[in-house]
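The complex appears here without one of its protein chains, the remainder shown in place.
Labels run A and B following the written order; every chain starts at residue 1.
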Amino acid sequence: MRPAATEIPMTLVLDRLTRRFADFAALDDVSLQMAPGEFLALLGPSGSGKTTLLRILAGLDYPDGGVVMQGDQDFLAASARERNVGLVFQHYALFRHLTVRENVAFGLRVRPRRRRPSRAQIREQVERLLKRVQLEELGDRYPSQLSGGQRQRVALARALAVEPELLLLDEPFGALDAQVRITLRRWLRELHEELQLTTVFVTHDQEEALELADRIAVMNRGRIEQVGTPQAVYQDPATPFVCEFIGRTNRIPLARHAQGWGAGAWPLMTDPWDGRYRHGVAYVRPEHLTLSVPDGQPAWEARLRHVYLAGSVAHLDLYVGDIDLALEADVASEDLGRLGLQPGAVLRVAPNRLVAFPFDDDHGNRAVIRDRWTWRPPDRR
Amino acid sequence: MRKRVLPGFGISLGYALAYLGLIVLLPLAALAWKASGIGLHGLFRLLESPRTLAALKLSFGGALLAALLNVFIGLLVAWALVRYRFPGRRLLDALIDLPFALPTAVAGIALTALYAPNGWLGRWVVPMGIQVAYAPLGVLLAMVFVGFPFVVRTLQPVLQSLERDVEEAAESLGATRRQTFLRVILPLLVPTLLTGFALALARAVGEYGSVIFIAGNIPMRSEIAPLLIVQKLEEFNYAGAAALGVVMLAFSFILLLLIAVLQRWSRRWAERAA
Partner (left out) sequence: MSAVRTSRDASPGRRLGHAVIIVLASVFLGVFLLLPLASVFVEAFRQGVHAYLVSLHQPEALAAIRLTLLVAAIAVPLNLVFGIAAAWAMTRFEFRGKAALGALIDLPFSVSPVISGLVYVLLFGAQGWFGPWLAAHGVKIIFAVPGLVLATIFITLPFVARELIPLMQAQGSEEEEAARVLGANGWQMFLRVTLPNIRWALLYGVLLCNARAMGEFGAVSVVSGHIRGLTTTMPLEVEMRYNEYDYVGAFAIASLLALLALLTLAVKTFLEWRYSDEIAAHAPGGH
């Protein structure tokens, strides 16, 4: 094992990783960098390759192509047991025949004699970790006698006991109920701030990723669609997939007309693509719809079909008959009355911010990602 | 080749293959080789022998009948053990496996002692004109005995997992108990019953120890095929023994294959119905 504890931790560079299973590509040309101390989320739907990527980092799977470098060392050359990573499995994989204490001590006890701490040191280290994960009282229990949240913390303590350079978490909150999940999430964030340990976690829950991570890598079908801070990914989605996967959004078909682009009664007088495309799609978040556009400015006539009150926010279900399009809009609940929003009312609606992609007509309406266009009305810019 | 994450692939697979090769494959190859020694002509002559034919008929006919009986008896017993609570149930449940655990020679002499003309049961049934010991009926009895646990043990977990609400739904729709059983429960059990049938059959076809004592081994009447193999061996007719062995194996495999096909078909059918 490399004596990394004394060295300055190094950036982990993943370069062009691919991993094919019999009938599909779990990883397709994935490149990514991880800075020391960073908290990175791999976010994507199931089957997007995120768990495969995590298992490759843990040494439990190997890519068909590509390299992972840590400084000038080939990270993949080391086997799982030499790699010094901490891994928390989705279902924890606690040793069912060992107590909590024995589970946590496992990684220290299996070290070669010359690197193995003394019994007293192990005991001390285990107690310290149990305290950290707030399980001092439960050290003699077996995994089957613990709740889901407790098991998760045992798994974490077990992974931390070997003082890893890299902590990997596979759907760390996936198996927990909503209440426990939120508590543990905050707790994990605090723990990370305290330890400053490079951490990668896999999740399909965007809320979890947005709340916890320093950076998010959004994955889809074995590819990384976008890497960025939570803000960047939410505010400035790079691909149609990211638009649709993160947050809620309205998908509006666009078409080119004589002077520019638009949809139905709402035209834009510009063409960012200089006439190269004829169709496209726009994504508009529910909070980016203006609901009372003054007469004279372009807008859709939309009928308010339903108001769903969800606490402080109200979700509006709108319908634009003109272009046969259902829209979803959000307003603050307290504004409902002020805007006179009753079901049946007709509103003048227009986007105040959108992300659009043109379609490549030659290739079955595939969105052209490199020609992404972010639009805001001129007066808001 | 991809690196394997867990250790021991080569050694565990290598060891298992070498072991299977030496213990199972090599001897079976010897069987095939020796059997081929008598040639097709010899094989037909063997099968033309009325004594061999009678023995094969008894082994396979008896085993089929025994497996069929076990399906009915096994269903009754499994139903009683899973559905009802009564004193002694756990003991009876543990006893089901007795035919597995009891050495076949012990079962053989015990059954013979029971059904012999002066035995506990024999002294009642023989005067009624029912000859069990030293007759084909005895062969059947021993075959039912050794195959009995298979049907019960395959059925039990399935019966246990059968959703009670399916039956309740049927009853609430106006089905009688009979209709519920025949139209709802039985179709779901058919694949399992076939599995049990196949297992009981396979066991009974080759059974030797428990049969030969009670059978009396009268040529053309109560002599089973495995016994003929033993006799041929005792006469040092190795090729004849091997040929008969291959015929038995081939018959068994064809039968089991047929049942497997039937099973797949019925499972698909049951899944579609469910």
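We take it that a contact is a pair of C-beta atoms (placed from the backbone, for glycine too) under 8 Å apart; a residue touches a chain by one contact, two chains touch by 3 or more.
In this text the structure is predicted, and so the values were computed from the model without any measurement.
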{"item": "Contacts of the hidden chain among displayed chains", "value": "A, B"}
{"item": "From A:Met34, A:Leu53, A:Val68 or A:Val85, residue that would touch the chain that is not displayed", "value": "A:Val85"}
{"item": "Option touching the unshown chain, where B:Tyr19, B:Phe44 or B:Trp269 are the choices", "value": "B:Tyr19"}
{"item": "Residue of B:Pro50, B:Gly88 or B:Gly129 in touch with the missing chain, whole complex considered", "value": "B:Gly88"}
{"item": "Contacts of chain B with the absent chain, listed as residue ranges", "value": "4-9, 11-13, 15-17, 19-20, 23-28, 30-31, 33-34, 73, 76-77, 79-86, 88, 92, 94-107, 109-111, 113-114, 119-121, 144-145, 148-150, 153-154, 157, 159-164, 177, 195, 199, 202-203, 205-209, 213, 226-227, 229-230, 233, 236, 238, 241-242, 245, 248-249, 252-253, 256"}
{"item": "Interface residues of chain A (partner: the chain not displayed)", "value": "58-60, 79-87, 89, 91, 93-98, 106-107, 110-111, 158-159, 162"}
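Definition applied: only the chains that are shown with their structure count from here on.
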{"item": "CA centroid of chain A to CA centroid of chain B, Å", "value": "56"}
{"item": "Complex interface listing, chain B residues touching chain A", "value": "2-3, 5"}
{"item": "Chain A residues touching chain B - in the complex, by the definition given at the top", "value": "59-62, 64, 79-80"}
